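Left out: one protein chain. Kept in place: all the others.
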Amino acid sequence: MSARDGRPAALDVGGLNAFYGKSQVVFDLDLRVEPGEAVAILGRNGAGKTSILMAIAGVVTSRAGAIRLAGEEISNVPSFKRVRKGLSLVPSGSRAFPNLTVAENLALVRSASDGGMRWTVEDAYETFPRLEELQDASAGTLSGGERQMLAVARAMLARPRLLMLDEPSEGLAPFVLKEIAARLAGLAEQGLGILLAEQNHRFALEVADRVYFIEKGAVAWEGAAGTAADPEVIGRYLAV
Amino acid sequence: MTEIAQQLTSGFPGVRKGIQRVLGPLHATPAAFEAANRALWAFAAAVIAIVGLLPFIAGQGEILLAQQAIYLGLLALSLNLLVNTTGLISFGHAMFFALGAYLVAIPFVQEVPVLDQPLFAFALTPLMGAVSGFVIGLIVFRGRELYFALLTLGAASLVWAVAHGWQGLTGGTNGQSGVFAAEWLNPFMHPHQLYWFVFGMALICTVILYVITRSPFGDALRGIRENRRRAEFAGLWVKRYELTAFVIAATFGSIAGGLAVIGETQINSGQVDWQRSALALIAVLIGGTRYFLGPFVGAFFYLFVFDWVIQETVLWDTVLGLVVLGVALLMPSGIVGMIHWALAQGATLLGRVRHVPEAVPAGVAAAGGGGREQVHLPRLDEVKARAPSPDGAGPPVLELKGLTKAFGGLVAVNDVTLGVQKGAIHALIGPNGAGKTTLFNLVTGLMKPDGGQVVLDGQEITGSAPWRLVKRGMGRSFQQTNLFWALSSRENVTLAGAAVHGTTTKLYGTYGEPLRAKAGELLDQVGLGAFGGVAAAELSHGDQRSLEIATALAVEARFLLLDEPTAGLSPAETKTAAALIRKIADEEDLTVLFVEHDMEVVFGIADWITVMHQGSVLAEGTPEAIRENPDCRRAYLGDLDEDEGEE
Partner (left out) sequence: MLAYTLSEYVVQIIAGLGTGAVLFLIASGLTLVFGALRIINFAHGSLYMIGAYVTVTLEAALGFGNWIFWVVLLLASLVVAAGGVIMEVLFFRPIYGRPLLTQLLVTFAFVLIIQGIIRSFYGAPTRTTDVPPFLEGSIGVLDGRVPKYQFFFMGLAVVVAVLLWALLYRTGLGRMVRAAVSDPVLLGLAGVNVRLLFTAVFVIAAFFAGLGGASRTLQGTVSLDLAVDAIILAFVVVVIGGLGSLSGAFIAALLVGVSEALGILWVPQASLAIVFAVLVVVLAIRPQGLRGSTA
């Protein structure tokens, strides 16, 4: 389900090149996410998925033709400012600040964006009721699934136009994954653009509308999720 | 351009581009650096010759300075055994210098019988260094990394406080003087002979240190520097190796101190304060910590240059500070590093002039070109469950009895009892937070249980240190790959094999041929035969996992514990890894206990499954039994049926 009502793309990347020190890991990549669309980038380990997300977030050195967030050019903007403009990344590993309470974790977020949607701490508690129960608990005592929910809530508090998630399914039990997938679908329905990087293609294809397969830091295939689910396609890009 | 230089110019892209355009064509290849190595040897020999022949070519002033550079250089060289080879930073190395120096000076001045012969006392300085190194080592090794560094600073301050405060014994700031070692070493009558004595002693010490650095023991130290945890699990009692390195460094530090007294005929507390320790570190840094003779180069540089600087300006310590800053930020490989780089440039230019095709180092060639060896690995669907149900197959080779571990209020492992049959491939599954990794840590000695026992082959091993377990035949892999990153695949495997056989206690020589041949075989077995020369850090993720299995085999583990062996691997790599585990276990008749999240792998290769939930064992049985078990489905498997259908 993608919105085609004249709004600029939530994310429009052209000619992205990213580097870890001296080695280049992303080669001249083009990518697009429409508002309200969920897009997945799939690929083998080491194909460059995390690097792509980190480069878009500005955490990793990159040189790009253009990175446009809802029409605004951000490739020369420092990382934390990109967040404030509405680009949120949930990094891999269900990370939280273990020495702060859940409420303090949420209170940290600084944003100037409105992403077209209202999202406050109340909304966070409504979407993830478990977090409200745990609000005074130290984040270090939460389980993996709870920390991941906290991470998504934190990312949403930046009121993003684009939400990026890096391997959100890693290390989580199947029933937790179902819940997260449902939440993400709900957010997309409200007009949020979603970009997720995954190795677990089953989870990704459940959530995404469109898919890019990445090989050695470049796009190898692009198409609708339905087509991507074809075992032949999957076999070609995720097998040896 | 060094990373830091890049960072500093990151605000000025124009400047950076300019610099890169100039330096670009000069970029030296790895092969050029290797070629330059040989030139460096020649360079080193020339420098040693010059220093040795100094009395013939220089005046008295230079000779005295050179002598001081030799003491400082030897101190710095011994320090570098810690800093570079083992990765330990000591801030107080001058304390051993002090102990050696006072050992020679005090008995002479106080006229203590027997010891008042300076040369005899000098012969005893190694013993002084070794003993004090051992005693002080026991204290400073209570801390790790930063705490260790600060403890060495503390211990050194203590030694200095005694030297400074106990005037009756040491003479305090006035110190002890007039220590003449022998007639033939009198600095006024035979300055050249004295110089050659100092030079000769230092040369002998340097040679000994070189042999030690290049020995299997040195290799083990480098492994410890690269990855402490992996070293533990290769069978090295890390603390003992580190303490030994500390003792050796202390030994040579004390020799340097004794030599200094013989050369200068005096010592006082001002010469053994924090500045001396700092100077030793600075000499190491300026010379280049990665190069064996770097510390000497740094010492000579410091003494000769700053002898001049001190006379020129009252801001001499500011100048020194700026030099240290500059080297640390812009030239981290030190003076010798710069020379090496220059030689490599020369080699590159020479090669260009002669149009010699660039030689590619062996390891890279193998990794790049399609030299990926085809190893016959059984496909997952070909593999059938091997040994039939473990019931009645004899006593378990590994037994966990009532293991319990709590962290504060959270009970991570709750009275867990399970047994692993010999030759079985036993899977441990469960949702996050079920306690699986904690259980592994309890079994492999990384944590002590609050209650319960672990029994391997009938012997209790509860709470044994990892290296001891390795010697008993237990190998472990980790969720995140743990290898000696800077070492090549072959070196990783060889070191693991050497460690478990105790070869790494050899302070000289090299590994024998059998050990090396075995390493080659193991690499072939896991399909990495063509990648022997590639550094572990440069292998693909899947190959790194295979290398871990090879190192586990190298320590001759009969019993493997694998923590999420396929974590982070692509679906294709996962299949390969699972099949490899099965193949190796069959070929070597190993027993395997592994934790996994990937149900395909679990149901593909496991003979027996234990399901954990919230710290306790929920169910146990054959894969079929577990699949049917409704409790397991509810707790964990969820929509497994759907997934099964798709494949």
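Here the chain labels run A and B in written order, and each chain numbers its own residues starting at 1.
FYI, a contact is a pair of C-beta atoms (placed from the backbone, for glycine too) under 8 Å apart; a residue touches a chain by one contact, two chains touch by 3 or more.
The structure displayed is predicted, hence computed values, not measured ones.
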item	value
Contacting the left-out chain in the complete assembly, out of B:Met189, B:Val207 or B:Leu325	B:Leu325
Residue among B:Leu115, B:Val162 or B:Leu507 that touches the chain left out of view	B:Val162
Omitted-chain contact residue, chosen from B:Leu285, B:Ala554 or B:Ile605	B:Leu285
Full-complex contact with the absent chain, from A:Ala47, A:Ile67, A:Val109 or A:Leu134	A:Val109
Touching residues (missing chain, whole complex) on subunit B	4, 7-8, 83, 89, 91, 139, 142-147, 149-151, 153-155, 157-158, 161-162, 164-167, 274, 278, 281-282, 285, 289, 314-322, 324-325, 328-329, 332
Chain not shown, touching residues in subunit A	57, 59, 78-80, 83-84, 88-89, 91, 95-100, 104, 107-111, 154-155, 158
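Keep in mind that, in the parts below, only the chains that are shown with their structure count from here on.
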item	value
Approximate Å spacing (C-alpha centroids) for the pair subunit A, subunit B	38
Touching residues on subunit A, where the partner in the complex is subunit B	21, 43-47, 141, 143-145, 171-175, 178, 199, 201-202, 238-240
Subunit A-touching residues of subunit B, taken from the complex the two chains share	3, 410, 431-433, 540-542, 568-573, 576, 597, 636-640, 643, 646
